[in-house]
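Shown here: the complex without one of its protein chains, the others still in place.
This part shows chain A:
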Amino acid sequence: KKVNMAAAEKSTKERLLSVLDDLEVLSRELIEMLALSRSQKMPQPGEDTQILELLVQRDKEFQELMEVAQQQGKVHQEMQLLEKEVEKRDSDIQQLQKQLKEAEHILATAVYQAKEKLKSIERARKGSISSEEIIKYAHRISASNAVCAPLNWVPGDPRRPYPTDLEMRSGMLGHMANLSTNGVNGHLPGDALAAGRLPDVLTPHYPWQSSDVSVGMLPPHHGNDFGLEPPGHNKENEDDVEAMSTDSSSSSSDSD
């Protein structure tokens, strides 16, 4: 029997074996004694009884040990059964673990996708524009041929998808006084446009400049991040600006 007990005690197997050894030794001695007593008188009178007693004792020990061994065998069997049981439960748990993991993965994916969907819904909502505005704007940019060439356009036609020199000069920018700096103050080249200034009175009013600017419409704050100065105000500009400002008509009616 292979049961291992604590290191301090000898294992049952060892004890059994040692008892067997003792029995063997004792029986041998007994037999020798008996063999000797044939030929000569007993040297020690009580020795044979001693040995017999020892023999009986050892035999009793042996029997006891066998019982113990049997018990231990039973226990061992039970242990094995329990171990099997444990193994089974272990594998069950592992199986459940796997399934849980899968479920978690699936749920996580679903949640993630749902979140993405929500995000895009939010984005779509933020970008929504009233159809009326879009139609107004579409009309504005197409009627003026800003995005689509007029059907009768031929090379030589001065119309362009961008503001021409003439338009640029007649705008607010064009009327900015020639700023005395070296021309590079970031805010645009009033000097560039100011090159050909039209008389203020005759300033044509192009719809690309005016706008139905609501009072609350401010360009984003820019401070002096780019070393910019706010548009210069000198007397000249004031007049022009007044003329322009009073002209903020609704642009959807301007289809030039």
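Operating definition for what follows: contacts are C-beta pairs under 8 Å (C-beta built on N, C-alpha and C of every residue); 3 or more make two chains touch, one makes a residue touch a chain; residues count from 1.
Here is the rule we use: contacts and distances are computed from a predicted model.
Visitor: Just by its UniProt name, which of "Ribosomal RNA-processing protein 43", "Mediator of RNA polymerase II transcription subunit 31", "Mitochondrial import inner membrane translocase subunit" or "Trafficking protein particle complex III-specific subunit 85" is the chain not shown in this complex?
Guide: Of the names offered in "Ribosomal RNA-processing protein 43", "Mediator of RNA polymerase II transcription subunit 31", "Mitochondrial import inner membrane translocase subunit" or "Trafficking protein particle complex III-specific subunit 85", the one UniProt assigns to the missing chain is "Mediator of RNA polymerase II transcription subunit 31".
Visitor: Considering the complete complex, identify which of A:Leu16, A:Ile51, A:Leu65 or A:Met168 is in touch with the unshown chain.
Guide: Touches the omitted chain: A:Met168.
Visitor: May I ask you to list the residues on chain A that touch the chain which is not drawn?
Guide: Residues in contact with the chain left out: 127, 129, 133, 136-137, 140-141, 144, 146-151, 153, 160-164, 168, 171-173, 176, 183-189, 192, 207-209, 211, 213, 215, 217-220, 222, 225-228, 230-231, 233, 238, 241, 244-245, 251.
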